[in-house]
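As you look at this complex, bear in mind that one protein chain is not there, while each of the others sits in place.
Which chain is which? They are A and B, in the order written, and residues in each are numbered from 1.
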Amino acid sequence: MIDYPVPLGRPKIGSSGLTGHWRLMRPEIDYSKCTKCRLCVIYCPENTIDLLEGFDVRIDYDYCKGCGVCAQICPQKAIQMVPEVK
Amino acid sequence: MTEVPSYIKEKKVIRQQYFLRGNAACPGCPIPKELDLLLEVMGKKTVLVVPASCSTVIMGDIHGSPSTVPVVHSAFASAAAIASGLSRQLKMRGEDAKVVVWAGDGATGDIGFATVSGAAERNEDILYVCYDNEAFMNTGIQRSSLTPYGAWTTTTPAGKREFKKPLPFIMMEHKIPYVATASIAYPFDYQAKVKKAKDIQGFRYIHLLSPCPPGWRFDSSLTIEVAKLAVETGIWPLFEVINGEFQLTGISKVLLDKSKRKPITEYLKLQGRFSKMSEKDIKVMQDAVDAMWDYIAELVKR
Partner (left out) sequence: MITVQKNVTAMVGNHAVAYAVKQAKPQVLAVFPITPQTTMLEKLAEYIDNGELKAELIKVEGEHSALAAVYGAAVAGARVFTATSSQGLLYMTEMIYWVGGERVPIVNAVATRALAEPWSIWDDHQDFFSKRDASWIMMMAENVQDAYDMTLQAFRISEDKRVILPVMMGFDGFILTHTMERLEILDDETVEKFLPPREFNLIDFNDPVNVGPIAAPDDYMKIKYEAMKAMEGSKEVIEEISKEYERISGRKQYGLIECYECEDADYVFVTAGAWTGDAREAVRRLRNEGKKVGVLKLRVIRPFPKERIKEALKGVQGVVVFDREYSYGYGGILANEIKSAIYNTGIEVMSVIAGIGGKDVRPLHFQKVMEDVLNGEKFEERWLND
């Protein structure tokens, strides 16, 4: 570990906290329509959709900011933006 | 509110994060994705040099950073210089590591222009990626020399009168080994260019279109759509110049034919920053785009 009098930052998930709290709209995947094309994983600006075994996908709601790119990009319209219910 | 099926909840993640989520970027901001794609290709032995920009804030503070590689912050104008020193020392200590400057358009085309030009002339062994959100976004959307004609910014409320500084072409004229343009709507084209640049020695420059929802005035879900239309209308040509040889890449290859280019209004109508453009302004911009493609046709022929 580098030891240095001036504090240095280190890698951390959620460096800005639980950014999921920023959401006004929440993306929801209808898995019956999903064809595992993975475009949502590729295009999510926040890198918040996880690629899973068997090429399934899963949104990390702790950090998803609700931008809506995944819903817009999905060719099957399998993702819907619904109001975030707190 | 639908429940996520339990079989999905139980599956293991098979792709690691290279740029960690939960950072300070705006919703819809493509920077975290652009960095994730970059670091996936560049690997662990990379040092990022980040001058003052949105990325400075996105990189977090002393309590946590989303970057999985070392980051050296830089004063606004000096990113290319700090990177030069870093790259020389890493070579001197026998380390096979890469230095990548991750700078915005302001740091590259305005305040840091002399520094970038100097580093390019010295052919420093660095990969310089300019992510272009077409204004000084971090300070609240003021115009930069890379803001396009007619765009609203807080310092050009009636629309910018000057044209966008043609940075990729200027860098090309420096006769550096690799120059390329990319758009986040074509991530594999972007990654292929980063990969090619990674293995070349000398000053390599990638100019990446990075649409900004709050700055360009469009809904955060349309980031990729906007980045795609920029290319499809011909406003943002995708090309690479390897040792002076110019070639178009991706769908830009077919856009030399004007009939294949979508009219620029398709791109402009999605963005609030162009809403005040008059018919005359749009014609001026369309003519400028066509003129650029005539120039590109010349470059392709050489």
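Keep in mind that, in the parts below, contacts are C-beta pairs under 8 Å (C-beta built on N, C-alpha and C of every residue); 3 or more make two chains touch, one makes a residue touch a chain.
Owing to the predicted nature of the structure, the values given are computational and were not obtained by experimental measurement.
The omitted chain makes contact with just one of the residues B:Cys26, B:Val49 or B:Ala107: B:Val49.
Taking the complete complex into account, B:Ala77 is the one of B:Ala77, B:Ala107 or B:Leu222 that touches the chain left out.
Remark: the omitted chain is touched by one listed residue; of B:Gln17, B:Ser53 or B:Ser67 this is B:Ser67.
Residues of subunit A in contact with the chain left out of this view: 1-2, 4-11. Within the complete assembly, residues 44-45, 47, 49, 56-57, 59-62, 65, 67-75, 77-78, 80-93, 97, 114-115, 117-118, 121-122 of subunit B touch the chain that is not shown.
Here, only the chains that are shown with their structure count from here on.
Within the complex, the subunit A residues that touch subunit B are 7-19, 22, 26, 28-31, 41-48, 50-54, 56, 58-60, 62-63, 65-69, 71-73, 81-82, 85.
Considering their complex, residues 1-2, 4-5, 8-9, 11-15, 17, 19-33, 36, 59-68, 71, 187, 213, 219-225 of subunit B touch subunit A.
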